[in-house]
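Missing here: one protein chain of the complex. Every other protein chain is in place.
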Amino acid sequence: MRVSFENDYSEGCLPEIIESLQNTNYEQTHGYGLDDYSIKAKNKLESLLNVEPGQVDIHFTVGGTQANLIIISHFLRSFAGVISAPEGHIATHESAAIEATGHKVLTIEADSHTGKLSASELSEYLINYWNNPEPEHTALPGMIYFSNATEFGTHYTASELTKIRDVADQFELPIFMDGARLGTALMAEPDQLTIDQLVNLVDVFTIGGTKNGALFGEAIVFTNRKYNLADNFRWTLKQRGGMLAKGRLLGLQFNTLFTNNLFFEAAKHANQMADLLRNGFTKRDVKFWTETKTNQVFVVINSEQKQKLVDDFGFLSWLQLDEKQMSEFELEYSDKTYEVVRLVTSWATEKSQIAEFFAAWDKAAN
Amino acid sequence: MRVSFENDYSEGCLPEIIESLQNTNYEQTHGYGLDDYSIKAKNKLESLLNVEPGQVDIHFTVGGTQANLIIISHFLRSFAGVISAPEGHIATHESAAIEATGHKVLTIEADSHTGKLSASELSEYLINYWNNPEPEHTALPGMIYFSNATEFGTHYTASELTKIRDVADQFELPIFMDGARLGTALMAEPDQLTIDQLVNLVDVFTIGGTKNGALFGEAIVFTNRKYNLADNFRWTLKQRGGMLAKGRLLGLQFNTLFTNNLFFEAAKHANQMADLLRNGFTKRDVKFWTETKTNQVFVVINSEQKQKLVDDFGFLSWLQLDEKQMSEFELEYSDKTYEVVRLVTSWATEKSQIAEFFAAWDKAAN
Amino acid sequence: MRVSFENDYSEGCLPEIIESLQNTNYEQTHGYGLDDYSIKAKNKLESLLNVEPGQVDIHFTVGGTQANLIIISHFLRSFAGVISAPEGHIATHESAAIEATGHKVLTIEADSHTGKLSASELSEYLINYWNNPEPEHTALPGMIYFSNATEFGTHYTASELTKIRDVADQFELPIFMDGARLGTALMAEPDQLTIDQLVNLVDVFTIGGTKNGALFGEAIVFTNRKYNLADNFRWTLKQRGGMLAKGRLLGLQFNTLFTNNLFFEAAKHANQMADLLRNGFTKRDVKFWTETKTNQVFVVINSEQKQKLVDDFGFLSWLQLDEKQMSEFELEYSDKTYEVVRLVTSWATEKSQIAEFFAAWDKAAN
Partner (left out) sequence: MRVSFENDYSEGCLPEIIESLQNTNYEQTHGYGLDDYSIKAKNKLESLLNVEPGQVDIHFTVGGTQANLIIISHFLRSFAGVISAPEGHIATHESAAIEATGHKVLTIEADSHTGKLSASELSEYLINYWNNPEPEHTALPGMIYFSNATEFGTHYTASELTKIRDVADQFELPIFMDGARLGTALMAEPDQLTIDQLVNLVDVFTIGGTKNGALFGEAIVFTNRKYNLADNFRWTLKQRGGMLAKGRLLGLQFNTLFTNNLFFEAAKHANQMADLLRNGFTKRDVKFWTETKTNQVFVVINSEQKQKLVDDFGFLSWLQLDEKQMSEFELEYSDKTYEVVRLVTSWATEKSQIAEFFAAWDKAAN
């Protein structure tokens, strides 16, 4: 394979990160996230979030599934479940990690193209639930989960988040925003959300390092807006295997990412590379399964096209179009079948790789 | 603080490991442990274990608590518990991580100085359990756990392991040996165990990278001696948050550790540095709480000595001696109190650091 | 309220059961299900099932949710989930009891009118699952669950069960048939299934006492057809709170139910009473939401009709019909709205109660 657009964790990390590991390698630091680099990284993040020292609670852990299961199992009482879109990461791609901690993922309707929760669907679900005179026979909704950017590469605007928050507040439910791909969502134009707005919009969110320039690592931010979600969090972090012995590794990486705007620049680069993909597809009249502004691009291609590209370029088969979906896209039945494929760019994607892809595409088309 | 002997995860990693990260940084690899470096590392480990390709099952994960909870929860049926010494890591230092997966840690008597399980105590416990006409009222023992090296720095001989294995086989119980500090145990002289002997002595074991030269990482080896413990293991690895997206990081590190004997050399170095500590203490008539040959040294010191060293040198307060323990060590009551402290060396410890420590000791003594 | 058709657990129990409690009240028996009455009940059930002593494993527990969560959590390994129709009892009405034991309920398509799993949908789901090259990112299907009678009052024929079993065998999955309403399903005409056929058709099933003449109690039968599901089951029974101290209460009740055909006669009576309801509705041109032969009757009534009956008769509002469903039933929009209501009969229902209901209906209609 010449180039893989399969995902945003194919490469290692930003060179500044390896450098930081190298420069500090023989320093002796305290374990378990209590080292000076972790503290520095937290201080820098506090600045980015425009908060007073100690106003928010910040922790670091290694991976995304881990962060999700730790946060959700930490907060929920044993009888409660977590609300998610049917395509939410916790509902589909984490091998029932939430259920393994004893909690049901309560999927509610969401737009099947954008994968986004809407405030109105959420509200309807919650009103119905509490209108039931004996609701105790189905799991109590105890938390709201969504990803930003979503699993479909879409992202939320401040206005959408405000509406969801208002419903959440009405029902006294904390919001957990999974930011495994937060960088790309924050850098998506137009209507950019700034990271400090999150402090008032959600109750806990993650900042994904793994898919945005770090070797690994997710920052967890409890905004302490309304709920004491963070209380005793280090216990859960330890208990679920999320407390890294050499916590410095997480501290060093986030300290680096939050220096000189590296985190945001890495995401911006990924989005720009995705724009090149989007432009290339538009120019070639390829239809988009869903409109995205982040580093994920979903396009409808036919079986012939796929066949010609699949040996040299990596991408993900997302969905085989059925008859109804084909007519929606004004595609005619013939000997070809159509499918949605996903291409992903990252901090490491190079212009030349995009060019190489479209050159192959054009060659295949002739 | 000038030097910390608090633990063996204070520093970063062997320089060869950073080098490997750097050299491969822009390569695109498959995620989730299916990359070429993980395969290479497995092949090298198969050679070290003298097994046919595929004879044992090998996986990698990030940390020790994680490895323990994943392995134990993967194998045990819901009603079963895991046997451990009272001082076993899973019983004391993992914030009830095993219980959080639904399983009780069944502690049985073990030597309070060495922290080692004995075949005879194990056998007695199991015979008693199954002699109970209605055993279903207490949790069924479903697995045997112990650490090697132990939490007390002691290690098991092949003969001891054989006896434990024979009891385990008699009761059809798999053995899980926690090797977070396996390197130091294997390098402990005399009567060294070789790593390939483990294939016939235990059913699953870990090989700790975190405490022996890697940035992080534990290899998990299912020996497939008698039980199909490894079946569907990738599901549990994913579900418990133990499957690293950039699996290459684990592959690269273990591939490096298993090259040029690095893993064993790192452990040997740590043991040699601990020997220097042991010699130094012996020379100064300091008593050992327990005899160790690994990188952990437990000595009995008095409050005055501690006070003079504690600002400049890091070590762990392990135990305050009570009257009975003092008389056991032939210590007289006076205005001094006595305690056991733990000093740990690592791949990164330098001779000069040991010298510095004893220089300070001697200075304090005068 | 004059009569309740809300459910089949509104009354106490068959008089023979109270009598058995009374007659044995001062006998001293062993606890925890090891008493003579439990043994007698098991022997009688073995006869009904036409099996050799010990061929199947039989246990008793108190309630249905309890039985479901105990059976499923007993068998499944930690990483596995259980397949169910979306309307399966474990998926909808048990407050996430299965998830609370750590396992996801994997809902697959089922007929939304009958609530029955079909072999073909099951097969398609399983083929797709195992065709995925990296299935470990979604929970492994480890068991098949369905209710008979279903939550929609429908029941399975031997031929349907055979097809499901064949798919299950192909994928080496055990079948758990929830028989909370097994009596009514077995007595549903025509094409009656006999209870001994179940030994070859499913791997574990329950026999509901609560809804069929007992005060409470579910028998659990492991058929031992292919899997050793029953091994160590008493441990799980105890651990999940399902082992009754006075096990005799369960033994006595099932011993009574399995004497003189009482279990089957009770169910037959309930079905006959439901036939009276069905006939009454048919005569009055009331449409059935779904065709049932068991003790549950689902009919489409309008808001006016409901209003006139609801004070005197108990029944369950099941579903508000939407526009599409109304046209399906050839109902015209007017000022009336339509809904599906559920009426349930039991061993205790009397003819006069049905007559009273229709008398009120007819009065309301004029």
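We call the chains A, B and C, going by the order they appear; numbering starts again at 1 in every chain.
Keep in mind that, in the parts below, a contact is a pair of C-beta atoms (placed from the backbone, for glycine too) under 8 Å apart; a residue touches a chain by one contact, two chains touch by 3 or more.
The structure presented is a predicted model; accordingly, all values stated were derived computationally and were not measured.
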item: Contact residue for the chain not shown (choose from A:Arg2, A:His137, A:Arg284 or A:Lys336); value: A:His137
item: Hidden-chain contact residue, picked from the options B:Asp57, B:Glu136 or B:Glu218; value: B:Glu136
item: Among C:Phe216, C:Phe315 or C:Tyr338, the residue in touch with the chain that has been omitted; value: C:Phe216
item: Of C:Lys104, C:Arg240 or C:Arg278, the residue in touch with the unshown chain; value: C:Arg240
item: Residue among A:Thr114, A:Thr236, A:Asn271 or A:Gln305 that touches the chain left out of view; value: A:Thr236
item: For subunit B, the residues touching the chain missing from this view; value: 78-79, 81, 92-96, 99-105, 136-140
item: Subunit C residues that touch the omitted chain in the full complex; value: 1, 3-4, 7, 9-13, 15, 18, 21-22, 24-31, 62-67, 69-70, 94-97, 100-101, 210-211, 215-216, 235, 238-246, 248-249, 314, 348
item: Absent chain, residues of subunit A that touch it; value: 32, 34, 73-74, 76-80, 101-102, 134, 136-137, 139-140, 232, 234-239, 243
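Heads up, the rule we're going with is that only the chains that are shown with their structure count from here on.
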item: Centroid comparison with subunit B (C-alpha atoms), farthest chain; value: C
item: Rounded Å distance, subunit A centre to subunit C centre (Cα mean); value: 41
item: Centroid spacing, where centroids are CA-atom means, of subunit B and subunit C in whole angstrom; value: 51
item: Multi-chain contact residues (two or more partners), subunit C; value: 78-79, 101-102, 136-137, 139-140
